[in-house]
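Just one protein chain is left out here, and the rest sit where they should.
Showing subunit A:
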Amino acid sequence: MVPSGREGYELDTGGLPGYGQQYGAQPSEQAPALQMYGLRKTFGTTVAVDDVQLVVPRGSFFGLVGPNGAGKTTSLSMAVGLLRPDAGMVRIFGVDVWESPERAKALVGVLPDGMALPERLTGRELLTYTGLLRGLDAATVADRANELLGVLELTNAERTLVIDYSAGMRKKIGLATALLHAPKLLVLDEPFEAVDPVSASTIRTILQRFVASGGAVVLSSHVMDLVEKLCDHVAVITQGRVVASGPVAQVRGDQTLEQAFVHLVGGRTGGGEGLSWLAS
């Protein structure tokens, strides 16, 4: 299947292409990979996510960047059905995540940040469990698990329980569980957090191959360099709002993404004042 169209560029001007059409229960041929519309979430008096609108086109490599506490994780959790939004809609390939969760969740693979796995399983056992739970047949699960463990270089840790995995290994096995059922969209929260360069490069290659074969990836990160190199689309989120969104080249203009980001977030890079006693 050829990824259809790259609509959604004009998001920050208010247009939400594809949203007027009445689909919602069945995956649509034209619908973007992921749409969030008017998403809102408050915790007590804190507004974590405030009217977030995002369109992730099919076949795009989409980076969600923002400062700590900007609402990246909250938004992505709402997008995949892990956190109930106070208001708004999420659609995955046109299927409403909160109206027909079963259909929507079959289309997406998820890697949440900082959430537990069944820790006392080995990598292979975890993949087998996940695959069978997804309703795949045993032979397919065994084949795919074998391949994923090989590609992600986890075969050496065959008998290590996930609880004893290092941070990088945890991210890799998490990615493997997200890929196992061959989803069309990957939603990854901080996939490169605390990952060593070698593992990071493995993950990067796999994701690039996934996109090249027509899948869409959404990942959150606060490493601008990585997003700039890896992604073709980017959205900047700060204080629960999307302040810019579109192709990377368009968002960053003639600056680097990092400069554009600091400018968009209204940040002032601190650290230059005070601390006179430190040098003495």
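In this text, a contact is a pair of C-beta atoms (placed from the backbone, for glycine too) under 8 Å apart; a residue touches a chain by one contact, two chains touch by 3 or more; residues count from 1.
As a working rule, contacts and distances are computed from a predicted model.
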| item | value |
| --- | --- |
| Absent chain [UniProt protein name; select from "ABC-2 type transport system permease protein", "LVIVD repeat-containing protein", "RNA polymerase sigma-70 factor (ECF subfamily)" or "Vanadium-dependent haloperoxidase"] | "ABC-2 type transport system permease protein" |
| Touch criterion as defined above, residue of A:Leu121, A:Val151, A:Val223 or A:Val243 at the omitted chain | A:Leu121 |
| Among A:Pro57, A:Pro112 or A:Gly215, residue touching the chain not depicted | A:Pro112 |
| Touch residues of subunit A, complete complex, unshown partner | 77, 80-84, 101-103, 105-106, 108, 110, 112, 114-122, 125, 128-135, 137-138, 141, 159-161, 163-164, 177 |
